[in-house]
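As you look at this complex, bear in mind that one protein chain is not there, while each of the others sits in place.
By written order: A and B. Residues from 1 in each chain.
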Amino acid sequence: MPRKEVLRIEKLKTHYYTLGGIVKAVDGVDLRVYKGELVALVGESGCGKSTLAFSIMGMVPPPGRIVSGKIYLSDINLVELSDEELRKIRWSKVSMVFQGAMNSLNPVMKVGDQIIEAMLYHDVISRPEEGRSTVKHLFELVGLDPNRIDSYPHELSGGMKQRVVIAMAMALNPDLIIADEPTTALDVTTQAKIMEVLKDVQKKTGVSILLITHDLPLVAEVSDRVYIMYAGKIVETGDVFTIFKSPRHPYTQGLIGAVPSIRGPKKKLVALPGEPPDLRFPPPGCRFHPRCSKAMDICGKKEPPRIEFGPDDFVSCWLFAKEGERK
Amino acid sequence: MSGDVSRPGLRKGGIIEKTKEFWRVYSRIRVGKIGLVLLLIYVVMAVFAPWIAPYNPRAILVGKHFEPPSWKHPLGTDEMGRDILSEVIYGARTSLLVGILAALLTMVIGTAIGIASGYIGGITDDLLMRLTDLFLVIPGLPFIIVLSVILGASIWNIILVIALIAWPGTARLVRSETLSLKERMFVHASRVAGASDFYIMVHHILPNVLPIVSATMVLNVTRAIILEAGLSFLGLGDPTAISWGTMLYFADKEGAMLSPNPYYIIAPGVALMGIGLAFVFISYALDEVVNPKLRQRR
Partner (left out) sequence: MSGNILVKAVHLKKYYPVRTSFLESILRGERIFVKAVDDVSFEIKRKEIFVIAGETGSGKTTTGKLLVGLEEPTSGEIYYNGEKISGIPIKKWKKHGLRKKIQMIFQDPYESLNPRQYVFDILAEPLIVNKVVSSREELYDRIMRKLEEVKLIPPEEFAFRYPHELSGGQRQRVVVARGMILEPEFVVADEPVSMLDASIRANVLDLLEEFRSKYGVTFLYITHDLATARYVGDRIAIMYLGKFVETGPVDEVIQNPQHPYTKALVSAIPVPDPEYARKKKRFELYGEIPTPINPPKGCRLHPRCPLAMDICSREEPPMVKVGPDHYASCWLLAKR
């Protein structure tokens, strides 16, 4: 039985037109999220993963804009929508939990009212009183005491605030939550709890989650499928077991080899050499080739083809191309 | 992350590149360019006064009394028969001198007190801040009048007096900036490196408050120019210096408004307005360049 697609991104390009040149932050990305899935988008800072998130939300900050490509959110192409139409879809179909979101709560407004405000804005309810029972349900959903609805943000701990933020993201019952580094800067024990809450909410409601992060161990723990992004492009995707057990792309291998673990034998870590490229002037051919230990002649000349191993399972690397194609 | 789109690595931070970058942003702001052109006119007037001015501004009876504008005297003459255009041109010297020096002095006093107060803290801070409050609540104009009477009328005293009443604003600004700077990691790092307080104030705090102070400098110049004109208009200016304020003082005293040559009053007034506008425009543009948040909103 084919799974229902919640998000389908096709050949998306989002560029920033800065004084210093065009920053190709997202440069031809294909990505899919199915119903009830937790998909991780992994990459280092500056690889364009946050820009991808902003593109989906229709909130690319100037001087950036979507140049081409399609973003289907349950069959609606968001790229073609007007600002007004986007505003309606944002939050009701796709919501976002971003880094440091708990600090974005209005300090002088009760947390419950902040959620009700979002509901009023989207015409789900017409009077504030109608929202209270919904908010209480939401609080239960994220494991918060429903009586906390009348608390102010400063009366809540960091973990509780993060739960409020998740409740707010769920307020309009969206199909997809984009979680952009939701636990960065939180302590590990708090992080573990928040991820548990997200997984729990997902189990209960069937919402899909696109987790954007640089934290590989976290990805290994919570995600179903993984996209690896490098310099504006997806270099590899697959299910989480394949990615971690038998990574194909040298970049994925490098990332995994660079991360220390508290389990298993103590190994010497090998950091990736060099730095990610300036996205205004990406290297020709494969963008990873200057840092790649397995680079061949062709890697610096031609962009690698996408080698498919199955549905949503591909790698973009010359190593996997047939001999004849490498010319 | 989107914040990293301007990835480092390629830009070399030379002074020339920085100036170019600065100019690229600045030149897109129209009022900024207008302000700059205006200011340039005044600077040219001040620097090349002896060559531009048709007459010696002090020479009396180059024309008749209160002669109306003519080809010989484009702005007419005053009660002593001096050429008004020449006086206005020379007046730019006084205004710019007073404005820039007073603003510089304000900056020096305010920055020194602000940094010392903010960085050293404790009793020093309390004392310096109470002193600042004192100067802030002293009614400015009466204080200036009294002081300039005591010190006597000379250009240098006027500069001193203006700086004396203007520094508290700068001091407050610098202090609050210093308070936040001294908790920055690089200041702690400097302490661990073994740097003394004085070294940290000079090498770490000062360079980081200077941009903000220089931004306010422009407005301080305007303020000083207007104050000088005000003082001179009240007859407290330096009678030996040719300044627009002094011109206004005599014009008013001699009843120029009812005379055949009202330009005696209008010319220095317009000159003052123009220089004020020039600096306000520049300050507005600088604000946009220095403050990237403002720039984005456009």
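We adopt the following convention: a contact is a pair of C-beta atoms (placed from the backbone, for glycine too) under 8 Å apart; a residue touches a chain by one contact, two chains touch by 3 or more.
Remember, it's a predicted structure, so these values are computed and weren't measured experimentally.
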item: Chain not shown: contacting residue from B:Ile16, B:Ile123, B:Ile150 or B:Val192; value: B:Val192
item: Hidden-chain contact residue, picked from the options A:Gly21, A:Gly100, A:Gly158 or A:Pro305; value: A:Gly158
item: Candidates A:Val6, A:Ala118 or A:Val240 - the one touching the absent chain; value: A:Val240
item: Touch with the omitted chain, as defined above, among A:Ser50, A:Gln114, A:Gln191 or A:Ser208; value: A:Gln191
item: Chain A residues that touch the omitted chain in the full complex; value: 44-45, 157-159, 187-193, 214-218, 220-222, 240-241, 244-245, 254-256, 258-264, 266, 269-272, 275
item: Footprint left on chain B by the chain that the document does not show; value: 7-9, 11-13, 184-186, 188-197, 199, 203-204, 207-208
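Keep this in mind: only the chains that are shown with their structure count from here on.
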item: Distance from the mean Cα position of chain B to that of chain A, given in whole angstrom; value: 52
